[in-house]
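Here the complex is missing a single protein chain, while all its other protein chains stay put.
By letter and in written order, the chains are A, B, C, D and E; residue numbering begins at 1 in each of them.
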Amino acid sequence: MPIQIEDIQRPDKSVIEGLAEIGSATAAGVLNRMGIRDPHMRGILPFTQGKVAVGPAVTLQFMPKREDQYKADEYSDPELQLHRHALYHAEAGDIVVVDARGHMGSGVFGDMMLTYFKGKGGLGVVIDGCIRDYPKAKELGIGLWLKGTTPNFHTQTDIFPYAVNVPVACADTLVMPGDLIVADDDGAVVVPITMVDALLERAGQHHEWEEFSRQRLLQGGELRRYYPLHNDARPEFEEWLKTQSH
Amino acid sequence: MPIQIEDIQRPDKSVIEGLAEIGSATAAGVLNRMGIRDPHMRGILPFTQGKVAVGPAVTLQFMPKREDQYKADEYSDPELQLHRHALYHAEAGDIVVVDARGHMGSGVFGDMMLTYFKGKGGLGVVIDGCIRDYPKAKELGIGLWLKGTTPNFHTQTDIFPYAVNVPVACADTLVMPGDLIVADDDGAVVVPITMVDALLERAGQHHEWEEFSRQRLLQGGELRRYYPLHNDARPEFEEWLKTQSH
Amino acid sequence: MPIQIEDIQRPDKSVIEGLAEIGSATAAGVLNRMGIRDPHMRGILPFTQGKVAVGPAVTLQFMPKREDQYKADEYSDPELQLHRHALYHAEAGDIVVVDARGHMGSGVFGDMMLTYFKGKGGLGVVIDGCIRDYPKAKELGIGLWLKGTTPNFHTQTDIFPYAVNVPVACADTLVMPGDLIVADDDGAVVVPITMVDALLERAGQHHEWEEFSRQRLLQGGELRRYYPLHNDARPEFEEWLKTQSH
Amino acid sequence: MPIQIEDIQRPDKSVIEGLAEIGSATAAGVLNRMGIRDPHMRGILPFTQGKVAVGPAVTLQFMPKREDQYKADEYSDPELQLHRHALYHAEAGDIVVVDARGHMGSGVFGDMMLTYFKGKGGLGVVIDGCIRDYPKAKELGIGLWLKGTTPNFHTQTDIFPYAVNVPVACADTLVMPGDLIVADDDGAVVVPITMVDALLERAGQHHEWEEFSRQRLLQGGELRRYYPLHNDARPEFEEWLKTQSH
Amino acid sequence: MPIQIEDIQRPDKSVIEGLAEIGSATAAGVLNRMGIRDPHMRGILPFTQGKVAVGPAVTLQFMPKREDQYKADEYSDPELQLHRHALYHAEAGDIVVVDARGHMGSGVFGDMMLTYFKGKGGLGVVIDGCIRDYPKAKELGIGLWLKGTTPNFHTQTDIFPYAVNVPVACADTLVMPGDLIVADDDGAVVVPITMVDALLERAGQHHEWEEFSRQRLLQGGELRRYYPLHNDARPEFEEWLKTQSH
Partner (left out) sequence: MPIQIEDIQRPDKSVIEGLAEIGSATAAGVLNRMGIRDPHMRGILPFTQGKVAVGPAVTLQFMPKREDQYKADEYSDPELQLHRHALYHAEAGDIVVVDARGHMGSGVFGDMMLTYFKGKGGLGVVIDGCIRDYPKAKELGIGLWLKGTTPNFHTQTDIFPYAVNVPVACADTLVMPGDLIVADDDGAVVVPITMVDALLERAGQHHEWEEFSRQRLLQGGELRRYYPLHNDARPEFEEWLKTQSH
C-alpha cells in the first residue's frame, strides 16, 4: 500500500527567474525589511562552490530514532523508507529541503538517490545534516548545501525519515512545502511563497547605479560619494550610463 | 472557530501505579534490554527536587518563529495561541511534554497557565526549554522538568507553538501523544504505550533481594557477594527475609 | 596615580520600588512590547534561590588575557586590579554587572571582595561567569546571579578585568552603566534607564484581576473565562473584590 | 581469573587534614603560583551542596563503546565490568575520579554501587558525567561532584569502562592515580601528590589577618585598608587579636 | 634512555587493496550490519580533497597539559617528545591516528614532521584536532583528515603527547593500534582488524548492477525499478551487461 503524500504547488517560471537575478543576499535583506527577521538557514554550507539554485521546496522531516517506531534495515522493503518518497514527489527544478535535526552521523541521501534526483531534473538539496558518497555526489551537477558529509547511511545512528511535504524546521528556520529557496555561496534563504511577488517588486527598485559605483570604488572612489550614490555624483553617473553599451 | 485536536488515550490506573513503583532508572534499564536504546530525555533537569510524576503525555510542538506565520501578540485573541490548547486537552494525571527546540529564551508557560493546569489535576510538565514565573510556579505542587527558566514570555524571541498532540522530539527523544512519562530526580523517561505491559512484567521479576543487599553493602559487605546476590549469600538472605515484618 | 572612573547616575528610590513590585517576568514582557526584543541575560542562573534584587548597574568588563597587557599577579599592587575599582564605585543598593566573557574558569570575585561589597550595602552581582569562595559567599545575604562557581581566582586562566563603568555585553545583552537590573529566580533582566518611567506606567495598568483569576484557576476554573479575564466573569470578579480585606 | 590492578599509594592523615583546612579555592590559587595553571575540573558541579571531601584519587577511565570490544550486558558476568573493580580498589577516605568523557547519557554508578562504596568508607565521587539513582544516592552521605544525573545505566549508550587506576583526563584535567582531590561547593581541584607538601607550606603562610579583615569589611571598612591588610591597619589588627579568645 | 613502544601488526597487502575498492561509505554501512553501530570519526574533515587513504593505524594519544608532568619546551631534548615517537614507529602505508582531544589550538604536527612521515612512505594522518604549517603540508601528497589548522605548535596551549600505540578515542571513536582506517572525502572510518575479513566477504556480494542502475537513474529511470534493482529490470540489466566491454 503506497504512502499518500500531497504534492507541492509550483510557481511560474518567471518567478524563479526573477529570484535568480536577485541572489540570496538581496532576498535576505529585502525580506527583513518586509518583516521576516532572519530567512537564512544558518550553518548550512555550500559543498558545491559556485553553484546557484532557485526553486520550490519539497520537504523531508527526520525524527529521533526510536526502535519501536523504526525497525526496517536499509535494504528490506525500500518503499517503507520515506526519504525515497521525498524524491518521488520531486520534479524538475525542485529543491529538497531536509530537517535532519543537525545530525552529523547520518547520510540523508547517497549517490544512487541523488543520481535519481538529478535524472528527474532536480536542482539541489538543502540539508540540516549530511549526505554520504560525497566523492560521487559532487560530480553530479546538482547543488549541495549541507552541514557536512559522512560515510554512514541515513538511519545508521540516531534519526530516521518521518514525514514528507510537511512544514519543517531546517537549521532553525521554518520552511513550508512549496516555499521558494534561493541558495548560493552565501548560503540558503527561504522565501515564503506568499511573499515572493512583493519581494520581487521591492527588490527591482534600486540597483541601477550599483555597477557604476562598484567600478568607482574599485578605482579608489569615496564611499560617501558612491555608496549609496550621493546626489553630487549623479551627473557623473548619468555620463557613465551613456558610455555603457546596450 | 475552535481548533480541533484529538485527545489522547489514557491507560488504566494500575499501569500508572505499576510504573510509579519502578522509577525512571529501572524503566530506562529494562526498556534498553527490550530494544529501546535510550529513552532518557537528556538535558531536562528536575526543577522541583524530590517530585515524582508518572502519567500519559499530552504533547505540544514549537516551531521556529516566522513572522508571516505567527503574527499575534501575547494578549490579542488568546484562543489562537496553541500552548493554551495543549492545556485544554490535559486532564487530571496528565503530563504535558513540550518540544520547545531547546530554546532558553522563551517561557513556554507562565504561572497563570500552570495554575490552570494544576487546577485540572495536572501532574507535571517536561519541557525541552523554559517556563517563566518560576518563583510562583515552584510553589504550585506540580512537577517541573525543564532546561531552565526565563522571564520572557512564550513567543518573545525565536519560537512559537505550532501543534498539539502530534509526535514531538523532546530533547532528541521521540514522544508520541499518549506515551507514558516517568519523571523523578534522575530525569524524565518516555515509555512507549505499546511496551508498558511487557515492561511491567519484566521489571517485576528481580529486586526481592535488593533491600537486603543494600543493607549489607552499607555495613561494609562485599559487592561480589551481595550485588547481584551470589548463591553463597542466598541462605543468609532467606534468614533475613524471615526477620522482616510484613 | 589613581585610575579615574566616572560614577553612575542613580534613580529615585520610587523607581526602584516600582520595579521591585513588577518582577522580572512582567518587566521582560512589557519591554518587549515597547520594542526591546530580549532583555533577559540568558544563561545566568540564580545561585541564591529566592533572592530578589533591583538596582542600578555598576559595570565591569573583562577581556581575553594577553601577557603583555596583564602582568600583575593577584597580590602585588592590588590597586592595579580593576575588579577592585568596580567595587570602589559601588554604593548601597547597587548591582555589579560583569561581562566575564562567559568564562567558567575565573572566579571574578572571592569572599573578601564580596564581603566588602556587602559592607557597603551592595545588593547583588550579575556575572556572565563565576565567583569563587561560593561556600562563604552564599551566606553573605547578597544576591548571586552567575553561570557557575570555581575555586580559581579572577585572572588565573584566560581573562582579566579591563574597564569599569563602560557599556558591557553581559550574556549577549548590552548593559550601559546606570541601567536598572531586575533579578529573581526567573533570571536577570536589564531595563534601559531611559525607558523605566514608561515601563512602570505600562506595567501598572493590568493585573488587578490577576490574584482573583489565580484563585479560580487553582479551583479548576476555565482558562477561557479567567485568563485573561473574560467580560462574562467580570461581575464575579467585582463581587470577589468586595470580599477582599484592605 | 581476576583482573589485576595496582593499588594507589595513600598519604599520611596529616596531609589530608592540612588540605581540608585550606579548601579548594586556596589550593587552586596557590597551585597556580606554583606553576599549575588550572587544577579545577571545570563543569563538574556539587550535587550534594555543603559537602566537602579531601582524599586520594582512585581512577576509572571510560572509552567510546565499540561493540566488538564491549559485548557484556549489565548483569551477565559482573566481574568483567571494570567500574566494579574501581570500587574494589577503593578504601576508606578515598575519592573515585571518573573520566566518563563528559557523557550525559550514562549513569556511571547506581545506588547499589555507591552504597557499597559508602560501606567501605568512601568519601565521594568526582565524575565527568552522570550517576543514576540520584534520589537514593544523595541520601547516602557521600559527596557527589557530577555533570548531571540520568536514569540510564553505565553502558546503556555510547561509553564503557575501560581501565582502573590509570592516568585519566577528567573534565580536561589530568589526574594520576593517588593524586589528591579537594572538593567542595566551589568545585573539585586536583593536587599532584608530589606537590602537596610544598602547597601546604605555602598555603599556611598568610591568612592570620583574614578573619579580622572579613569582619571589618562587613562593617563597611575600606578594601584598601583591610584587603590585603595595609600597614596602617596593622596596629588595629594587633589590638583585635588580643581580644580574641583562644 | 629510549622510550620502548610496541610496533603494530600490519595486514596483508590484499586486505588493504580490498578495502580500498570498497570505500568508506560501504565500509561504514556493512560494519553497521555486522554490529558496529558507528565507525565514523565524526567532525574530522578532509583537508586534501580527493585523497583516499587505506592503511593500519599507528596511534598517538594527547592528554591535558599539567605543568608538573610536561616541562619540556619544543626544541630541548626532542627525544622526550612523544609525537616524534609515533612517527618513528610508522612505516610505509601507515596512517597516524591522533586523539588530540578535539583541541583547536595545538598543531599536532608541523611540516618537518609530516615531511619525514612522507619520506617514510606514510599515507596520511587522521587527527581529532589540528596540524600547523598547512600551506606546506597540503603540498606533500599525504592525506590530511583534520578538525582544522593552527599556527600554534603541538604543546603551545592545553595538551601534550602522552602515549604511542595505545588504544585511543579519536573523535569519540575507539581506535586500537593496528586497526584499519579507510578515509576519503566522506570522512574517516575505523575497521577493527579482527572484522576486516568478514567485512570484505560481505561487501563483495552486491554491487554488480550498481553501475547499470546509476546510468539508468541519470537518464531519468524510476528509483523503484533500478535501486535496488527490481526483478522486472533484471533482463534489461542482463542485456546491458553484454554490451559492456571487458
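Rule of thumb we're sticking to: contacts are C-beta pairs under 8 Å (C-beta built on N, C-alpha and C of every residue); 3 or more make two chains touch, one makes a residue touch a chain.
Predicted model, so just to flag it, every value in this text is computed and none were measured.
Visitor: Omitted chain: which shown chains does it touch?
Guide: Counting the whole assembly, the omitted chain is in touch with A, C, E.
Visitor: Looking beyond the chains shown, say which of C:Val15, C:Val96, C:Met195 or C:Leu229 touches the absent one.
Guide: Checking each option in C:Val15, C:Val96, C:Met195 or C:Leu229, the one touching the absent chain turns out to be C:Met195.
Visitor: Would you indicate which residue among E:Tyr134, E:Tyr162 or E:Phe212 is in contact with the undisplayed chain?
Guide: E:Tyr134
Visitor: Among E:Gly43, E:Gly93, E:Gly148 or E:Pro228, single out the residue that touches the unshown chain.
Guide: Once the missing chain is taken into account, the touching residue is E:Gly148.
Visitor: Contact with the hidden chain only, please: which subunit C residues?
Guide: Counting only subunit C, the missing chain is touched by 35-37, 63-69, 101, 158, 162, 167, 169, 172-174, 176, 192, 194-195.
Visitor: If you put the missing chain back, which residues of subunit E would it touch?
Guide: Given the touch definition above, subunit E has residues 73-75, 78-79, 84, 87-88, 104-105, 107, 110-113, 115-116, 118-121, 132-135, 138, 148-153, 156-157 touching the missing chain.
Visitor: Need a quick check: the contact residues on subunit A for the chain that isn't drawn.
Guide: Here the touching residues of subunit A are 23-25, 27-29, 32-33, 37-38, 40, 42-43, 45, 50, 184-187, 189, 210, 213-214, 217-221, 223-224, 226-228.
Here, only the chains that are shown with their structure count from here on.
Visitor: Please tell me whether D-E or B-C has the greater number of C-beta pairs in contact.
Guide: Between D-E and B-C, the larger count of C-beta pairs in contact belongs to B-C.
Visitor: How many angstrom between the C-alpha centroids of subunit B and subunit A?
Guide: 37
Visitor: Where in subunit C do residues touch two or more of the other chains?
Guide: Counting only residues that touch two or more other chains, subunit C contributes none.
Visitor: Connecting every touching chain pair, does the picture come out as line, ring, star, complete or other?
Guide: Drawn as a graph, the chains match no named shape, so other.
Visitor: Of all possible chain pairs, which ones touch?
Guide: A-B, A-E, B-C, B-D, C-D, D-E
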